[in-house]
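A single protein chain has been omitted; all remaining protein chains appear in their positions.
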Amino acid sequence: MTFDMTQGLRVPPLGRKLKLGFVGGGRGGLVGNWHFGGVRLSGQWDVVAGALSSKPQTALASAKDWSIPPDRAYTSLVDMARIEAARPDGIDAVTICTPNAHHAEAAKTFLSAGIAVIIDKPLTHSLETSLDLAKVAQDSGCFVAVTYPYIHHAMIRQARAMIANGAIGQVRQVLAEYVQDARVGPDDLSNPGTAWRRDPSTVGRTSTTADIGTHAIHLLEHVTGISATEVRADFHICGGPKTLEDTAFVKLRMADDVPGHLWITQAAAGNYCGLRLRVYGDRGGLEWDQEHPEQLRYAPLDAPQQVFHRGHGGGMLPQAEALSHLPRGHGEALTDAWANLYSEIGIALAARQADIHLPEGQVIYTPLEEGLRGMRFIEACADSHEAGGTWVKF
Amino acid sequence: MTFDMTQGLRVPPLGRKLKLGFVGGGRGGLVGNWHFGGVRLSGQWDVVAGALSSKPQTALASAKDWSIPPDRAYTSLVDMARIEAARPDGIDAVTICTPNAHHAEAAKTFLSAGIAVIIDKPLTHSLETSLDLAKVAQDSGCFVAVTYPYIHHAMIRQARAMIANGAIGQVRQVLAEYVQDARVGPDDLSNPGTAWRRDPSTVGRTSTTADIGTHAIHLLEHVTGISATEVRADFHICGGPKTLEDTAFVKLRMADDVPGHLWITQAAAGNYCGLRLRVYGDRGGLEWDQEHPEQLRYAPLDAPQQVFHRGHGGGMLPQAEALSHLPRGHGEALTDAWANLYSEIGIALAARQADIHLPEGQVIYTPLEEGLRGMRFIEACADSHEAGGTWVKF
Amino acid sequence: MTFDMTQGLRVPPLGRKLKLGFVGGGRGGLVGNWHFGGVRLSGQWDVVAGALSSKPQTALASAKDWSIPPDRAYTSLVDMARIEAARPDGIDAVTICTPNAHHAEAAKTFLSAGIAVIIDKPLTHSLETSLDLAKVAQDSGCFVAVTYPYIHHAMIRQARAMIANGAIGQVRQVLAEYVQDARVGPDDLSNPGTAWRRDPSTVGRTSTTADIGTHAIHLLEHVTGISATEVRADFHICGGPKTLEDTAFVKLRMADDVPGHLWITQAAAGNYCGLRLRVYGDRGGLEWDQEHPEQLRYAPLDAPQQVFHRGHGGGMLPQAEALSHLPRGHGEALTDAWANLYSEIGIALAARQADIHLPEGQVIYTPLEEGLRGMRFIEACADSHEAGGTWVKF
Partner (left out) sequence: MTFDMTQGLRVPPLGRKLKLGFVGGGRGGLVGNWHFGGVRLSGQWDVVAGALSSKPQTALASAKDWSIPPDRAYTSLVDMARIEAARPDGIDAVTICTPNAHHAEAAKTFLSAGIAVIIDKPLTHSLETSLDLAKVAQDSGCFVAVTYPYIHHAMIRQARAMIANGAIGQVRQVLAEYVQDARVGPDDLSNPGTAWRRDPSTVGRTSTTADIGTHAIHLLEHVTGISATEVRADFHICGGPKTLEDTAFVKLRMADDVPGHLWITQAAAGNYCGLRLRVYGDRGGLEWDQEHPEQLRYAPLDAPQQVFHRGHGGGMLPQAEALSHLPRGHGEALTDAWANLYSEIGIALAARQADIHLPEGQVIYTPLEEGLRGMRFIEACADSHEAGGTWVKF
C-alpha cells in the first residue's frame, strides 16, 4: 500500500480522514482556538469526540461549539478513553491541551487504552512526570507527538533546508528571542488561564521559560540542526509582582562550540509574539521573525541581502514549497502553520496505521523524545538559575 | 428564536452547521484552495457536495480530495442542483468558483432550484449576463453573496470603523493599488487558468481590471463609506504580449468631490499580492497593506504615528475584535479573512433561514448589488479606456 | 592640467576650494539650512559672501550666523554682484535660494556680472521668466546649475546605473510619488515661507506641483533615462482652503510608449518627505524611498528579492560607490546628498575654470536646460488641468 501525496498536505493520502478527540481546549481556554483552527484547516482530521473542560457544563457547551456529537461529548476523560477505544469508529488520536499539570495523567489514560496522543508543549509540568509518561508511552507502543507549531511554518522549513544545504556555510553563532508583553502588568489571578501558569504546583519550576522558552530552544535546534549541550540561565521578574520568572536570559553552548543566546520575556511592552531567530555562519546569515512569517532574510557574505517570500519558485526549496498552500503574497500565518502541524502529524499517523514507510523528512513532527528534551531544558535552566548562573549540561 | 453569538464567529449560532456545495474549485484550479480553507476554518459549514470541475474525472478525484461523499460528487451541475434541492439533507448553499464565463449559468441553475448562491468575484464576465443573473436572483428570492475576502480582514474592519468614527476627520483623498507580478513574463496559455483569464470570450472586456481591479475599488468604497461616481481609465500591456490589459491606471471621482486613484497591475516584478490602501482626511490618515495585514498605520495630524496591531484591546474597536481569533502577534492572514467571510455569510444565511434580524453591521458580506457594481466598474473602465481616457459615470 | 580625484568627491581636485556666495537662505527661511549643510560638508567650497535676506537686518544677522566676513555681508544683490565680480578674490559662484519669483532677476544680475550661478529649483516662477533667464545665461557663457538634490543620493546613482546596465530589462512602467503633510491644516499665511508659496504672483500657476512635483518628474527621468513626452494632470485641494492646488495626479506618457504616474501631495497626514520611486521592466523591478535612502530594493524576475545597502562592494556599482562616504550601515541621508550635489557642481565648475574635460558621467549635476524642462512640466500640468485633464505635450 502506498500514499498518494500529489495533491499536497491537505488531502488525506489514504482517501479518508482520521478521527480526533480533544481533552481540554474548550470555552475560556486560550489554546483550543489554534489547535482547532489547525485541525480544521488541515483536511486530515474530523473532530468527533471531546472532554473539553474539567467543568462538566463547559465541556458539554464547548462540544456543541465545535459540532461534536452529543454522545461523544464527555465529561470524564477516563470514560472517553474507554468508550472511544471500544467503538469501531473510535478516535484515531486525542489531543491533550489541558493545563500542563494534567498532561501526564490524561496522556497515560489514552495511551493505556491504546490511543495515539498529541500533546501540547511543554510535555508536562515536571521532568519526573514526563519521564513517567515516556515510560508508559514506550510500553504502549502508541504514536505520540508534541505540538511545536513554529517548525511548521514554510519559511522555517526553508531556513532549515538552506542551512542544511550550506547556504550560510558552517554555523558560528545563533540567537533566538521570544518576546511578549502579557505579563508587564500585575497578574490577574482570577483568570484561570493565568492562575495555573503562575502557580508552581501546576506549571512547574518555571513559568515563562516553560511557556515560551521551550519554543525558542526547539526552533533554534530544529532550524540549525545543532543541539545545545549546556545552558546558563538567569531568571528575572520584570513585570508585575509574581512568584515565578517572567523573563530569562539563557546563554547556550551548542555542539561544535557554537555559542548561542536566548532572550525570553513576557514583560516587554510592545512585543506580542516576537519569536525571532538569527543564525550566522561563515558564509552568510539568516533572520526570521514570527510576526512576519512570510519573509526570510538571507545575507550571503559580501553580496546584496536577499529576501525570500513564501510561495513556489523564486528560490523556495521543495521542502518548503510542500508547506506552501496559497500563492506568494497571499498571506499564510499561524493558523496555516498549525494546519501544517496537524497535516504532518495526521500523515505520519496514517503511515504508521497503514504500515507505510515515509521517506526521511517528507513529513516532520515533534516526537516524544523532543518533548522530553524540552523538559530537560526547563530543568537545566531552573537548576542553573538557582545555582546563581552556573553552566548546566542537558 | 435568537442567535447565541457569544462564542464568536466560528461557532454556529444556531448550534448546527450549514451544508455547502461547490461548483468549480477542484484540482488544477487556483481559487478552490482559499475558498475551501476559509470554509473549513469558519466552523459554520460542512462541505457535502460538489461538481468541482468541468472534466468528469477531475471532478470525482477532487471530491475525494475534499472528503465529499461519492454519491454527492457530481459531474453535472444541473444534476447537482436538482438532486440537492430534492434531498432532505440537501445543501443550504453552493459556492460558484468556476471561470467567470460560467458563473451566470451555474448560479441561475441553483437559484432556479431555490438554492442560495455564493459566487466568486467578479459576478460574471459581462454586465449583460450579470444583469440577467440579478433578475433571476431577484425572482428566486434566494440569498446571494459575492466573495470579496479582503473586507473580512480584522484591520480593514478596524479602518472602516475608525473612519466612520471620525478618526481622520472628513476624507479628502483616497488611493488604492493592487500590484502583482504574475504577468510580467509571457503568458503560458497551455495553463487553463491562464488561458481563460486572457481570452475576451471567457474573461470579458478586461482581464486584470476584472481580476484584481474589482477588489481594489470594492475595498476602497467599503473602508471609506464613499462611493466612486466616475472613472477615467487607461489600460496598458506592461508585461509579455497579450490580448487584454495587464495594467490599469484609474482616476476616480468619489462622492463629495473626493479624488481617488487606483493603480492595478500584474506586471510589476517583486510585487505579489500588493493590495494597499491609503486614505487621508482633514485630521489624519490611515494606511494598510494586505501583505502585512495585522498592522494598521494611523497618523493623527500633528501627533506621532500610531500602529494598531490586530488583537483585543490596544485600541481595537468591537467591530474588528469580532473578526480577531488569535491573540495579538499570533498572526492571522488571508485564510483567516476567508474564514471570516464564510462565517459572516453563514451567519447571515442562517439568520435568514431562521428569520432572525441581525443588527446592522453585526455581520457583513457583499450582496449581489455590490457584485453588480463591480461589473459596472469594469464596464466603465473599459468604456473610458476605449474612448481614449474620458470620464465615465458608473 | 588634470584633476586628482583619487581622494573622492570631498577633496578639491585642484587643491583649492572654490568661493561661494549666497542670495537668500538666511534666518527664517527653510532651504538655507540644507544648502548650507551640503556646502559645508562637500569640502569643495568656502562661503565667503552673501545677501541672505531681502530684509537688511536679517541679511546681516544671517551672515554672522554663517561666519561670512562683515564686509561681504550685502544687503543689495546688485552691489554684491558688482563688488564680488571686481574683487580678485571674488566668489566663483553664487547660490540663489530666494523665493521663486526673485530667481530670474537675481540670477541675471550675477550672470551679467560674469559670475556662475547655482539656482534652487524650480528655475523661476514662470516659463516666461525662465526662458528670459536662459537667454541671458546663454549670452553670458557662464556656468549654471539647478539644485535637484535627490539625484545625488548614492542609491539613486546605483538605480540609474543598474537600469542602464539592463538589470530590469526594458522599462515598461514607472511610478513616482512625493507625499507630504505640511498642507493638511489651514495655511498660516503669517509665515512668509508659506505665504509666497501660496500666492500665484510669487509662486506661479502651481504651488505643490512646482514645489515637489518637479522633484518627482526630474528623479523619474534621471533614473530611468526615459523622457516624459506628455502629461495629463488633475489638481485638487485636499487640505485646508487655499488658492492653488496642494495635490496633483499626473499621468505620464514616456518615450517608447512607457506609461507612468505621479502622485504629488502635501495633504496626506503621516507622510513627511515621501518621495518614492518604482520602476518595472520586463526582467525585474526597482523600488526606492527617500525616507529610507540607504536601501534599494531590487526584484529580479522569478528570483528572491535583493536589498542593496549603500557602501562599497556588496553589489554597489562604481558610479554609486563614488557618492558613498561612510561604511555600509553608517547612515548617510539628505545632508550627504546635498554635499554630493555641491561636490559635483564644484568639481564641474572647477573643471570648466581649469579647462579640463571630465569623462561623461564622472560628475553629474542638473544643467539649466533641465531646469527649463521642469518649468515646461509645470506649465504642461497647469495647462492640462485647466483644460479639464487633456493630454499636453511638453
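Each chain carries a letter (A, B and C) given by its place in the written order, and its residues are counted from 1.
The rule is simple: a residue touches a chain if its C-beta (ideal position, glycine included) is under 8 Å from a C-beta of that chain, and two chains touch if they have at least 3 such contacts.
Note that this is a predicted model, so its numbers are computed, not measured.
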| item | value |
| --- | --- |
| Option touching the unshown chain, where C:Arg87, C:His292 or C:His357 are the choices | C:His292 |
| Among A:Lys17, A:Lys251 or A:Arg376, residue touching the chain not depicted | A:Lys251 |
| Residue, one of A:His236, A:Arg352 or A:Arg376, that touches the chain absent here | A:His236 |
| Option touching the unshown chain, where B:Arg82, B:His309, B:Arg352 or B:Arg376 are the choices | B:His309 |
| Sole contact to the chain not displayed, among A:Asn271, A:Gln319 or A:Thr335 | A:Asn271 |
| Absent-chain contact - pick from A:Phe110, A:Trp263, A:Phe308 or A:Tyr342 | A:Trp263 |
| Hidden partner interface residues of chain A, rising order | 168, 172-173, 175, 181, 184-185, 232, 234, 236, 238-240, 247, 249, 251, 259, 261, 263, 265, 267-271, 278, 280-285, 287, 297-302, 305, 389, 391 |
| Chain B residues touching the omitted chain (full complex) | 298, 302-309, 313-315 |
| Missing-partner contacts on chain C, residue numbers | 7, 11-12, 15-17, 27, 30, 33-34, 37, 40-41, 43, 64-67, 180, 182, 271-274, 290-294, 309, 311, 325-336 |
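Just so we're on the same page, only the chains that are shown with their structure count from here on.
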| item | value |
| --- | --- |
| Chain separated most widely from chain B, comparing mean CA positions | C |
| Distance from chain B to chain A - Cα centre to Cα centre, in angstrom | 33 |
| Mean-CA-position distance for chain C and chain B (Å) | 44 |
| Whole-Å gap between the CA centroids of chain A and chain C | 55 |
| Multi-chain contact sites of chain B, meaning residues that touch two or more partners | 271 |
